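Note that this complex is displayed minus one protein chain, with the remaining chains in position.
Chain lettering (A, B and C) follows the sequence in which the chains are written, and residue indices restart at 1 in each chain.
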Amino acid sequence: MSSKIHVTVWGENVHEQTHEAVRKIYPKGMHACIADGLRESADFEVRTATLQDPEHGMTEEVLATTDVLTWWGHAAHNKVEDKIVDRIQKRVLEGMGLLVLHSGHHSKIFKRLMGTSCDLSWREAGEKERIWITNPGHAIVQGINASSFEIEHEEMYGEPFGIPAPDETLMISWFQGGEVFRSGVTYTRGNGKIFYFRPGHEAYPTYHQKEVKLILKNGVRWAHSQGRVYPGGCPNVTWDKAPEKLTPQGESVH
Amino acid sequence: MSSKIHVTVWGENVHEQTHEAVRKIYPKGMHACIADGLRESADFEVRTATLQDPEHGMTEEVLATTDVLTWWGHAAHNKVEDKIVDRIQKRVLEGMGLLVLHSGHHSKIFKRLMGTSCDLSWREAGEKERIWITNPGHAIVQGINASSFEIEHEEMYGEPFGIPAPDETLMISWFQGGEVFRSGVTYTRGNGKIFYFRPGHEAYPTYHQKEVKLILKNGVRWAHSQGRVYPGGCPNVTWDKAPEKLTPQGESVH
Amino acid sequence: MSSKIHVTVWGENVHEQTHEAVRKIYPKGMHACIADGLRESADFEVRTATLQDPEHGMTEEVLATTDVLTWWGHAAHNKVEDKIVDRIQKRVLEGMGLLVLHSGHHSKIFKRLMGTSCDLSWREAGEKERIWITNPGHAIVQGINASSFEIEHEEMYGEPFGIPAPDETLMISWFQGGEVFRSGVTYTRGNGKIFYFRPGHEAYPTYHQKEVKLILKNGVRWAHSQGRVYPGGCPNVTWDKAPEKLTPQGESVH
Partner (left out) sequence: MSSKIHVTVWGENVHEQTHEAVRKIYPKGMHACIADGLRESADFEVRTATLQDPEHGMTEEVLATTDVLTWWGHAAHNKVEDKIVDRIQKRVLEGMGLLVLHSGHHSKIFKRLMGTSCDLSWREAGEKERIWITNPGHAIVQGINASSFEIEHEEMYGEPFGIPAPDETLMISWFQGGEVFRSGVTYTRGNGKIFYFRPGHEAYPTYHQKEVKLILKNGVRWAHSQGRVYPGGCPNVTWDKAPEKLTPQGESVH
């Protein structure tokens, strides 16, 4: 691979086909809009993949050449095949970065990596969301030169958010209707870095907003691992290969 | 339920049937030995369940009346049905405690809750294991009045152990053959407390040893949640039910 | 000590003397009100201590017989002597629970245990605070049988809150003026359990509110360690006392 960061933007691409309101905002699909935003970074090599592609576009080859994957899904989480989820999980553990977006909180891959329900409460009323930065020095929020920023119309997600305690909580949302939500959280699983970012309801032009585009670009750069691949497997270190001299004792079931 | 702590000891119960060496050490099965150890605590109500029972003994009713579940499996992880794993995971998230023992590191339920490979390296040579206590004040190690204790013959498990960063690392093992391992680690997932405890290879009499029995009893008490059930689900808070007065705006896909 | 939980409620007791508005709400001092709330639990043995007492009421004897300490201070953090802070820190590491309340975020003991600035933004405008429960199953929020509760008039504290990533984030506040804050967070340091709880501005009757009193009672019970004392010190294990046989080699500076 070149020295660029190779990003694959995965989009479910269902509501764009079935809802005129969504198509108006994202005529080429949400994944295309997200990908275009990332292409503003000259050091990213960006491609897209969708649910409708063979193997959902998540072939062994695509994953092997992806440094960071972004994932947006909503209506069709259950149409993603389990064997593809296995494959993505394996790559994350090896070191591929993962950005999970908005309704992707209930995707199979996010629930798989978290081990929890990832449940939340919600409301679609086009209300105002104000996102507060809880660590203004973090790489993911660089360029947001304010304590908070607003999204004029968004879907509300409310606590409790059924996730494990995050490694870092970077953003918390205030909603006009009275709720709060941990909107930017990070995890490490195996050697993979994971960033969940809340905004992005398909009925609103969120992915056109400059702060959102900036955070996604920062998120990709943050999630890009510079380490080597984390080796999986359960090697048997036989007694004669032990670091210290050893004489086998006792019974055996192997 | 009474004020006792209701414990269910789950055993795979395979090697006890197939290996004479195992049967000699655990004539009634490993689960029976583990259960007997826990029964030394008068405030525990202990029963057992095995892979061979209908629904592996993990019926809705059993789980609903279990405060803490202990899990030992090795040879037949894949014979545990996915729908049963779903059910156990749901109960852990609600608040049931879970003790995962030794080769249970590769059980479906542990991998499900961790989201990672749970891989490790291993060697069956009956070598000495010395378990160091890294937080001597923790409830799980009460009564171990020493910095470390030894198990004369054990299987070696070596790092890297493919787990998320633990909430607490309580024990680390030194092996005669030269390896180390995080042998006592804790997690919270949803409202469930999880304790992984390394020792317990079926070819050795580990579950007869007093320090091991003590740590299991402490572990059950620690994992027993006194909270209420964590509610699952994704409630829709409609605009007219929002805490603050709200007028719906924008498009809708719901 | 008896089987009761021994609680010491520490109060700075300054604004109660200097501000008529505070005295009206807390005629016997804030510490007396907090202590009275805790005394609703028959299994607590509660006493108080204030800044003005000899050694601030934090003598070796008091600390040695305290299971859980609660700390409220605001105007006089710097009047607490460093050697007393050393003593409290030592007891927390050994296993004494600590509840840090409201403006105690800037107390010497909290900053000492956190290692960070504990800074935040603030506003005193008597606005509404709505506290959301992010883990409804946790022991600290038992009895709050709702997703959130409100305090009619409170001081606003806003993010960024300069703390390390919490072990658990149990509550997040929504403020009428538009901010959010992590209002209930927990930590373990040494063998001590620490709970920071945000509400409690002296100009409002917050410690008279039933949800606040309930959370403080739950917090004390949660922070009460049942483990033994965590031993401090740096013991020298001489070569002849090593667990494995050893012959000293190389140079020495000791």
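The rule we apply is simple: a contact is a pair of C-beta atoms (placed from the backbone, for glycine too) under 8 Å apart; a residue touches a chain by one contact, two chains touch by 3 or more.
Note that the structure is a prediction, hence the values are computed from the model and not measured.
Visitor: Touching the absent chain in the whole complex: find that residue among B:Pro160, B:Pro205, B:Pro231 or B:Pro248.
Guide: Going through B:Pro160, B:Pro205, B:Pro231 or B:Pro248 one by one, B:Pro160 is the residue touching the chain not shown.
Visitor: Kindly state which of the options A:Thr66, A:Ser103 or A:Asn135 is in contact with the chain not pictured.
Guide: Touching the chain that is not displayed is residue A:Asn135.
Visitor: Looking at C:Ala139, C:Ala203 or C:Val229, which residue reaches the missing chain?
Guide: Candidates C:Ala139, C:Ala203 or C:Val229; residue touching the omitted chain: C:Ala203.
Visitor: For the full complex, which residue in B:Asn135, B:Asn191 or B:Ser225 touches the chain that was left out?
Guide: B:Asn135
Visitor: With the missing chain put back, which residues of subunit C would touch it? List them for me.
Guide: The missing chain touches subunit C at positions 15, 19, 21-22, 89, 93, 106, 112-117, 119-127, 153, 156, 158, 160, 162, 164-165, 167, 176-179, 187-190, 201-204, 230, 232-239, 242-244, 246-254.
Visitor: Which subunit A residues touch the hidden chain?
Guide: 94-95, 130, 135-139, 141-142, 148, 167-168, 174, 188, 190-191, 225-231, 243
Visitor: May I ask you to list the residues on subunit B that touch the chain which is not drawn?
Guide: Considering the whole complex, subunit B reaches the absent chain at 121, 130, 132-136, 147, 158-161, 165-169, 172-175, 178-180, 182.
Going forward, only the chains that are shown with their structure count from here on.
Visitor: Looking at where subunit B touches subunit C, is over half of the residue numbers used by both copies, so same, or under half, so different?
Guide: Same residues, largely: of all residue numbers at this interface, over half are found in both copies.
Visitor: Once the Cα atoms of subunit A and subunit B are superposed, what angle does the rotation have, between 0 and 180 degrees and to the nearest 5?
Guide: 180
Visitor: What's the farthest chain from subunit C if centres are computed as the mean of the Cα atoms?
Guide: A
Visitor: Once you find the CA centre of subunit A and the CA centre of subunit C, what distance in Å lies between them?
Guide: One centre to the other, that is 35 Å.
Visitor: In angstrom, rounded to a whole number, how far apart do the mean CA points of subunit A and subunit B lie?
Guide: The mean C-alpha positions of subunit A and subunit B differ by 29 Å.
Visitor: At least two partner chains per residue is the criterion; list those residues in subunit A.
Guide: Residues 121, 158, 160, 165, 167, 178-179 of subunit A touch two or more partner chains.
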